[in-house]
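Note that one protein chain is taken out, while the other chains of the complex remain in position.
And now, subunit A:
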Amino acid sequence: MFFHIVLERNMQLHPRHFGRNLRENLVSKLMKDVEGTCSGRHGFVVAITGIENVGKGLIRDGTGFVTFPVKYQCVVFRPFKGEILEAVVTMVNKMGFFAEAGPVQIFVSNHLIPDDMEFQSGDIPNYTTSDGSVKIQKDTEVRLKIIGTRVDATEIFCIGTIKDDFLGVINDPAAV
């Protein structure tokens, strides 16, 4: 799920950036530092949308660097265990398939794919029902439930399932 939240960060600024453009420099450095990062607690920082306030700077002894506490609003993407979301399949193999929902990767193991879907190898590996009516291959859109998350220093990785009611391939023509 995407959230709009307020975060705080202490920014260190080199004295050469002081002057009329101090604030702009601070903001552009913040964007460069923060956008695209990921933490286990807040998820992926997608975009900074505004600056709430810039606190009083504190001069560091000995270096001349100044630390500013900056409060900023941003859009983050944070997956949760138990959350249901839609994703695009990126890779299919006999172990299961990988899907992407925005910045996050989700793996669905073949144990968590309905039993009536069989793996078919070939040019385009896929999972297909015995009657051929439903097929999961690269670029298929699926609705899945996240059942586990693993948090790395710089990435969040999810395990999902499509073995439940109302999950699986999205074939709702009205949604296109």
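The rule we apply is simple: a residue touches a chain if its C-beta (ideal position, glycine included) is under 8 Å from a C-beta of that chain, and two chains touch if they have at least 3 such contacts; residues count from 1.
Keep in mind that, in the parts below, contacts and distances are computed from a predicted model.
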Looking at UniProt, which of "RNA polymerase Rpb4/RPC9 core domain-containing protein", "NEDD8-activating enzyme E1 catalytic subunit", "39S ribosomal protein L13, mitochondrial" or "AP complex subunit sigma" names the chain we cannot see? "RNA polymerase Rpb4/RPC9 core domain-containing protein"
Out of A:V45, A:I113 or A:I162, which touches the unshown chain? A:V45
Absent-chain contact - pick from A:M11, A:V70, A:L85 or A:I113: A:L85
When the complex is taken as a whole, what residues of subunit A touch the one chain not shown? 1-5, 35-38, 41, 44-47, 49, 75, 77-78, 80-86, 88, 100-103, 141, 143, 146, 164-166, 172, 174-175
